[in-house]
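One structure coming up, written as structure tokens, with questions to follow.
The complex appears here minus one protein chain, its other protein chains still in place.
Let's look at chain A:
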């Protein structure tokens, strides 16, 4: 599903510290279809940067990065947008829901940018309700996201990410803003998703429980992948730089 070889990414800095800030310096890893991978690393190590590359939000990198057989850097804006729309789904730490839309409209947002032609409003809302049911917030139909709890918001965001049945779900610290009870419910949801739909999960996390639930853990340290083995125990899943674990 994912094949990364020698990925280099640096940010151009402006102002007083003008120059290049290298973040990824030769990242190699592979993720198979249906695999549940946790990406760990210190704050600032480049995890979000890697996810932005994987998600086609940023194509300013060198090296080889193929997702679902496509070299992302080679895609046009329209192709990348179609890729974000249908091949992958995003889940963010800060949920990123649109407060002026209803919960269903948030879930159905990807439909508005679908290249697959237009679906009728009924079809869109039907699919949205189905997904809300699946993530366990069917009682929130018709409300606005601002009325939901943190855990419910993240479920809504996951429902949105699943709208077009993506092959790959990319999550950036999905439990970072949640209390532990909500977090474990979300983790359970991820497990269920992986088991039932076989979606590939790539989750950036500081949360040891997610890392423990993953098939494997990738650690980014000093711009390269440090650890890419199969997760055999919870201990090996924990970030090795244990001084940087976030609350």
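In this text, contacts are C-beta pairs under 8 Å (C-beta built on N, C-alpha and C of every residue); 3 or more make two chains touch, one makes a residue touch a chain; residues count from 1.
Please note the rule applied: contacts and distances are computed from a predicted model.
Visitor: Name the absent chain by its UniProt protein name; which of "Fe-only nitrogenase FeFe protein subunit AnfK", "Sarcosine oxidase subunit gamma", "Neutral metalloproteinase" or "FtsX-like permease family protein" is it?
Guide: The correct option from "Fe-only nitrogenase FeFe protein subunit AnfK", "Sarcosine oxidase subunit gamma", "Neutral metalloproteinase" or "FtsX-like permease family protein" is "FtsX-like permease family protein", the UniProt name of the unshown chain.
Visitor: Using the document's definition of touch, tell me which of A:160, A:194 or A:216 contacts the absent chain.
Guide: Answering carefully, the residue with contact to the hidden chain is A:160.
Visitor: Which of A:41, A:55 or A:208 sits in contact with the chain that's absent?
Guide: Selected residue, touching the omitted chain: A:55.
Visitor: Which residue numbers on chain A touch the omitted chain?
Guide: These residues touch the chain not displayed: 48-49, 51-52, 55, 57-58, 77-78, 81-82, 84-86, 90, 92, 94, 96-98, 100-101, 109-115, 118, 160, 163, 172.
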